[in-house]
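Other chains dropped; remaining ones untouched in position.
The chains carry the letters A, B and C, assigned in the order they are written, with residues numbered from 1 in each.
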Amino acid sequence: MLFKVEMEVVVPHDIDGDVFEKIKEKEKEYAQNLQSKGVWRHLWRIAGEYKNISIFDVESIDELHNTLINLPLFPYMNINIVALCRHPSSIHEDDR
Amino acid sequence: MLFKVEMEVVVPHDIDGDVFEKIKEKEKEYAQNLQSKGVWRHLWRIAGEYKNISIFDVESIDELHNTLINLPLFPYMNINIVALCRHPSSIHEDDR
Amino acid sequence: MLFKVEMEVVVPHDIDGDVFEKIKEKEKEYAQNLQSKGVWRHLWRIAGEYKNISIFDVESIDELHNTLINLPLFPYMNINIVALCRHPSSIHEDDR
């Protein structure tokens, strides 16, 4: 079950730099773990912005929700979710 | 070189139904041809809307532009383009 | 699997009145059939607008999509979808 997820990171200008670096390290580890499991199926950076666009493949909406609210950067993110389905003109086996 | 492209189709309510069906058939053929060439790398339908989200892999912005304005449904579309680049946390080989 | 769906009907002012009445009759029948099957779990009218808010309970996003694009009024609708999950403070058994 596929969802497009866009995540924008908004960094408070007065946050402690070291604290934020550690959160970003945890975020990276968390994201790569989910990618290797196949849950976080695609991950791109939007050029010139602190924003990504991702495709998640989950068993349920609850799984999607729990995955997202446990992102180490979640408290600093604006998240936008769109439910996807197979396009009738698609020939790609994995776009479903 | 990757771009996220969102295409929304707006059908005029007084258009001739048969004419529109033929345009849609051409659109499908055109889209599948580009998918098999690897240019139209991903194609999903947004649930409940006459809208898709796509990932294009092109050699240049001119190629992207020419590909899009030649879509049979182009005159009925609102198109939105976002330039993508590799995310530093990505482990997927093909997300670039 | 729950989704909130908001449907706004936009009636072209020059449409044939009888034709539109027939579409609305089919819409009602279609909607009531889905309600009795438990797929269209809730349906309210937004006061003063030609708009409803609904809760759908489906097995997959594809089921949601196919259900919506087959609405007799679909060509005249703007549709907005939000994925829902169980709220940690909820005590209602059926709000999941």
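Simple rule for what comes next: a contact is a pair of C-beta atoms (placed from the backbone, for glycine too) under 8 Å apart; a residue touches a chain by one contact, two chains touch by 3 or more.
All figures in this text were calculated on a predicted structure; none of them were measured in a lab.
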Q) Total copies in the complex, given 3 are shown here: how many? A) 10
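Keep this in mind: only the chains that are shown with their structure count from here on.
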**Q.** Copies chain A and chain C touch via same or different residues, half shared test
**A.** same
Q) Where the centres are mean C-alpha positions, what is the separation of chain A from chain C, in Å? A) 29
Q) CA centre of chain A versus CA centre of chain B: separation in Å? A) 22
Q | Residues within chain B bordering two or more other chains | A | 45, 47-48
Q.
Considering only the defined contacts, which chain B positions touch chain A in the complex?
A. 2, 4, 27-28, 31-32, 35-36, 41-48, 52-53, 55, 82-92, 95
Q | Parts of chain C lying in touch with chain A, wherever the complex brings them together | A | 1-3, 60-62, 64-65, 81-86
Q: Using the touch definition up top, name the residues of chain B that touch chain C in the complex.
A: 11, 13-14, 45, 47-49
